[in-house]
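Heads up, one of the protein chains got dropped from this complex, but the rest are sitting where they should.
For chain A:
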Amino acid sequence: MKTQLGSMVTFESGDITEEEAALYDRQIRLWGLDAQKRLRSARVLLIHMGGLGAEVAKNLILAGVKSLTMLDPNPVTSSEASCQFFVPAGQIGANRAEVSVERAQRLNPMVSVTAEKTPSTELTEEQVARYDVLVATGCPDSELTRLNALCRRRGVLFLAGDVYGFYGFMFADLGRHEFAEEVPVLARPGGEPAQKRPRTEQPESRTVKRTLQFTPLEDALGVDWNAEDRRKTLRRTSDVYFIMRVLQAFRAEEGRRPLATSADTDAARLLALRDSLKGLPTDKVGDAFTSRCLGELSPACAVVGGVLAQEVIKAVSQKDKPLSNFFLFDGYNSEGVVETIAA
């Protein structure tokens, strides 16, 4: 039974090759050879190839994971023209995952890029277990919690995210996650003379092993914000979290995201949902969001996709402290915060 990434992944026994060293030079100089090797062993399942999916795929393929499987039963629509750079023009109606493979693969021939057309709802525990990481985008909460549970049972790292217009979120459940962190060593008074400790070199730091326990999405969604002890933290919790709740509720009900083609009716529906959602604190969500949450805005996909992919890289390499457990983004107001939301 797998409990953590380190024990379950079979490392590619070979060293980084000269070819890889040349290609990955600028990132090896940042996170080191060891992290690059671990990346090279990572098998990623990415659900839905919308704008956010494309950004995550691009970043992970460039980083040099072992394999990236794009799972998407949906066809290309005109929405993809505004966010999905893997889809060539004139492919409306074709399967989103399949048409994305060619351009995605070209980003890095060393990564195995494949497409699956199965709906995520049909994924079984056995299938999920074949991966090290599962990234779920564009799914309603019910599907996210289902996938999260499957991942938990098999020690698969679970990350989720979505983008609605200017807004976006990322969530992570890495289970019981062990990682190494660089901690600067503070100079002791009367320390070593300048000669021995060169000033222009990196300040000394030591590597410390840490463990962080994550909680499943279900926990976070179960929080009662109206409870007395929550009200105190409510004021300091980002509004964007609650805007996301409304948008996810819309997705669950309508089976899609709010769209430009139905902007007015969608806006009305969103406001109605906001006012009726159980457990949603009033006055955390104004009206303005309804005109800023249409489609998937490309730069919003880029921010959320960048943060999410970097979390995958950190988690797989077990290097550096992960964000725990939500990243919330509002591109209209340049807000990007991390919230820890758990029962």
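Following the convention adopted for this analysis, a contact is a pair of C-beta atoms (placed from the backbone, for glycine too) under 8 Å apart; a residue touches a chain by one contact, two chains touch by 3 or more; residues count from 1.
Quick note on the criterion: contacts and distances are computed from a predicted model.
Entry comment: the absent subunit's protein name, as recorded by UniProt, is "SUMO-activating enzyme subunit", drawn from "WD repeat-containing protein 34", "Septin", "SUMO-activating enzyme subunit" or "Gap junction protein".
The chain omitted from view is touched by exactly one of A:M70, A:A220 or A:L297, namely A:L297. From the options A:V208, A:A227, A:A260 or A:A343, the residue with contact to the chain not on display is A:A260. What chain A contributes to its contact with the hidden chain is residues 15-16, 18, 21-27, 29-30, 32-34, 51, 55, 58-59, 62-64, 78, 81-83, 85, 88-89, 106-109, 165, 182, 184, 186-187, 195, 198-203, 205, 238, 260-261, 291-292, 294-300, 302-303, 305-307, 309-310, 313, 320-321, 323, 327, 329, 331-339.
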